[in-house]
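With one protein chain held back, the other chains of the complex are shown just where they sit.
This part shows chain A:
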Amino acid sequence: MNFASKEAPVVRYRKVSKSFGDLTILREIDLDIAPGEKIAVIGPSGSGKTTMARLLMTLEEPSSGTIEVDGEHLWHKNVNGKLVRADEKHLHSIRGKIGMVFQHFNLFPHMSILRNVTEAPIHVLGLDKEEAIDRAITMLRKVGLADKLDHYPTQLSGGQKQRVAIARALVMRPKVMLFDEVTSALDPELVGEVLAVIREIAAEGEMAMLLITHEMDFARDVADRIIFTDGGRIVEQGTPEQIFYKPESPRLQTFLSRFRAG
């Protein structure tokens, strides 16, 4: 369960870079995620944390480098020993192992809460309706919203919306779940209920998680490993203990001191 694990990684970034025009967001990132590992990514805004997740979710294409999921290339296809750019069909075949929860929830506003959660299981996984509903209700119960099945997203608070979004992603049973600053858009009093749900899921264990967050206490409690990014690079990584109590690089020290002061 830690980064020294001997198990084959479920995700492997190799020299992954991303630029938008002249702006370089990620510079040759290397990162292995072990099955079930919980990694928290911290760092100043603009340091490339979110882009790391977006590349893995196939929302953004890397400028160079490769990403492997379960030993298979994500953005490339192996054709006669040569790596060529993946097409939608290939992306579709691998993307199902990844799930994501977004900062702004992105629930489907025209669907009830139940349909938000059953839509993909029915139409993507091909489950029959009853099974999908069963699964959805189990998940919604877990996030404490089984009484809101017929509500629409507009009728929920931000914290409730985010918990639905978590259920919607979980119901697809991904191997790796990405949480992209999932509490940043919430009113302070609603942050706790969302973090509590994530803690509970993390405790169950088997799913790997990449948690991009500004909640330092949460990162320390939940993560097996903490990664500090700055300027598009992984500047330092280690156990929560190392990162928070014995930070080595000056940049991490400055970052943490600002946090403590703020």
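To be clear about the criterion, contacts are C-beta pairs under 8 Å (C-beta built on N, C-alpha and C of every residue); 3 or more make two chains touch, one makes a residue touch a chain; residues count from 1.
Keep in mind that, in the parts below, contacts and distances are computed from a predicted model.
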{"item": "Name under which UniProt lists the unshown chain, selected from \"Dihydroxyacetone kinase subunit L\", \"Phosphoribosylformylglycinamidine synthase subunit PurQ\", \"Sulfite reductase (NADPH) hemoprotein beta-component\" or \"Amino acid ABC transporter permease\"", "value": "\"Amino acid ABC transporter permease\""}
{"item": "Identified contact with the non-displayed chain, of A:59, A:149, A:196 or A:256", "value": "A:59"}
{"item": "Per the touch definition above, residue among A:34, A:120 or A:252 touching the missing chain", "value": "A:120"}
{"item": "Which of A:104, A:142, A:220 or A:233 contacts the chain that the document leaves out", "value": "A:104"}
{"item": "Interface residues of chain A (partner: the chain not displayed)", "value": "57-59, 88, 92, 95-96, 98-100, 102, 104, 106-112, 119-120, 123-124, 152-154, 165, 168-169, 172"}
